[in-house]
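As you look at this complex, bear in mind that one protein chain is not there, while each of the others sits in place.
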Amino acid sequence: MPNMPLLDVQNLTIVYRTNAGPVIAAEDVCFTLERGRAVGIVGESGCGKTTIGMALMGLLPENGFVQQGRIIIEDTDLLSLTKPALRALRWKKMAMIFQAAMNALNPVHRVGDQIAEAIQTHYPDYSADKTRKEVAALFDLVDIPRNRIDDYPHQYSGGMKQRAVIAMALSCKPDLIIADEPTTALDVIVQDQILKKIKAFQDDMNIATIVISHDIGVVSEVCDNIMVMYKGRMIEYGKCEEVFMSPAHPYTVALLSSHLSLDSTYDFQADIENITEAPAASVLPGACGYAEKCRHADVQCFVQTPAWRHLSSTHRVLCLKVVTNDQ
Amino acid sequence: MISDQDRIQSPADIILRVENVVKAYEMRHFSFGGSHKTSPAVDNVTIRINRGEAFGLVGGSGSGKTTLARLILKLERFDAGAIHFEDLNVGKLKGPSLKSFRRKIQMIPQDPYQSLNPYFSIFETVAEPLVIHRIGDDKARRRIVENAMVLSGLTPAADYYDRYPHQLSGGQRQRVAIARAVVLEPQFIIADEPTSMLDASISIAVFKLLHTIKRRHNVTFLFITHDLAAARHFCERIAVMHRGKIIETGATEKIIGNPQAPYTKALIAAQPRFVSFRNIGKESAKK
């Protein structure tokens, strides 16, 4: 099959055991991703974005587990792998730029050495010389001048640290990169550079990318498809243009209209939908998860769980009120 | 009542004048025991802010925005220049006049996770400025605190009194910080990237709140941000800061529509842009 997706996630449900009982952090997540493509996961903090990324890496914390679903990368079912087999795939098949990773660089080691160490963990047979060359190549790739290889993290600016972290993720030439909030805490110009870089890898190296962000503007820059999440559930999925041009879920609409941009107008006085912070999970059983906040909610929304509705072959939404044309 | 227009014209109504201010941090050499000054974090900055306006200070990280704010707030000494707040010479403030200055000017900090004392309950946090300035008795304080919290969107206020910062979300903490800033009814508020640590969806609510405060209480704002789009929605005038210097000042629309400095142009080019979906979006909110 020529168009076989690289990544196929089906009905993924992830649960955390906590003192207060199990917490469903992600529920029924389905999507596919081809090589060289990018999908964006957006939603406010706590909606389960990082959890999905961690599950794809097989790095869920001890108290988290996949309750249901499949994660298939190429032909491998990740969830059926043993730990050593998974470890062999990790970083070579899929790599992750962790949230706030740039602040986690070890302050007492040179940046170049930290990347070299990452390489040597996976290619123990590389000579020091060869590793060094690889590191230099990676620095070129992410546009950090080679003479900064032997600097310490505190000598780097925020943008450079983030590039170094990206270089680390690229060090084993993965097919899939998961970037968790890659530009949060960076300013706009640096954010733009980082996003362009990510986009370039996707195109030049045919890497599939998952970009996780709470900022829909970031996702719009690099992604082909967008997944909007709310309280652990996907609520809308579609092509970038579709979601931006004709958002269907009321939450997506609210999210988009709260994004300030240079060419939009925003009426502060108007009483538009206020997105308030929602705790994760705690969805009423048998109701739409967004019902308590939704302007369009009616009785039905409180007694019926919405099912996916298809607005086009690529655009679907989890809302009872959307008028669809294929039914 | 004079109209806003008139007030801004009158030169007497410049509330804050920053003139040729320079600040360089000292770097200590642990090995040599000496110290030297780095290149200035704030380099010969001059700005004037009119009463009642929202003035935006836009620039990348490390450009010196926070340093300038700290100088204005007298949290740090400047090396040269002068800062005047109304008729007060900020550099020379001491004792009672410093205290009365502190009543007039407040700040909304950047990081809601670091800017509240973890040992203070929310009531204590918001009421502290009243206690410091000996305003009102217990009953009056309760009322003032409640008003400030309601204004900041923490309702019902009594629900929050006995809570502690660790029990609140980032957005709620930022609202507490705002309530604390407005409780003294200051004339001037410096907001240092008040939403940069918050989710995009929550920061809009905070913007709305700041907007309400500005409109209802005629507070002057110095609004610091790295996000030109945010400044555009909130500020009448902006100054663009780069490497410690103000490189461009003017009416917001003018700067965004017709930027002069190369850095401003780059800033505008870097803004994420996606097709203007908003109107379409509103319609497709079907029914």
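To keep things simple, chains are lettered A and B as they appear, and every chain counts its residues starting from 1.
Throughout what follows, contacts are C-beta pairs under 8 Å (C-beta built on N, C-alpha and C of every residue); 3 or more make two chains touch, one makes a residue touch a chain.
Simple rule for what comes next: contacts and distances are computed from a predicted model.
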Worksheet item: So which of "Alpha-D-ribose 1-methylphosphonate 5-phosphate C-P lyase", "Fe-S cluster assembly protein SufD", "ABC transporter permease" or "2-hydroxy-acid oxidase" is the UniProt name of the chain that got left out?
Response: "ABC transporter permease"
Worksheet item: So which of B:Pro109, B:Pro194, B:Gly244 or B:Pro259 would be touching the chain we can't see?
Response: B:Pro109
Item to complete: Identify the residue among B:Lys94, B:Lys139 or B:His166 that touches the chain left out of the display.
Response: B:His166
Worksheet item: Per the definition of touch given earlier, which of B:Asn20, B:Asn117 or B:Thr155 contacts the omitted chain?
Response: B:Asn117
Worksheet item: Hey, which subunit B residues sit against the chain that's not shown?
Response: 70, 73, 75, 98-99, 102-103, 105-107, 109-111, 113-119, 121, 128-129, 132-133, 162-170, 172, 177, 180, 184
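Convention: only the chains that are shown with their structure count from here on.
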Discussion item. Just the number, please: Cα centre separation of subunit A and subunit B in whole Å.
Written reply: 32
Practice prompt. Would you mind writing out the residues of subunit A in touch with subunit B in their complex?
Written response: 44-45, 157-158, 185-193, 195, 214-218, 220-221, 240-241, 244-248, 250, 253-266, 268-269, 274-277, 295-296, 321-323
Practice prompt. Could you please specify the touching residues of subunit B with respect to subunit A in the complex?
Written response: 60-62, 169-172, 196, 199-202, 204-205, 207-208, 211-212, 226-230, 232-233, 256, 266-278, 280-282, 284-287
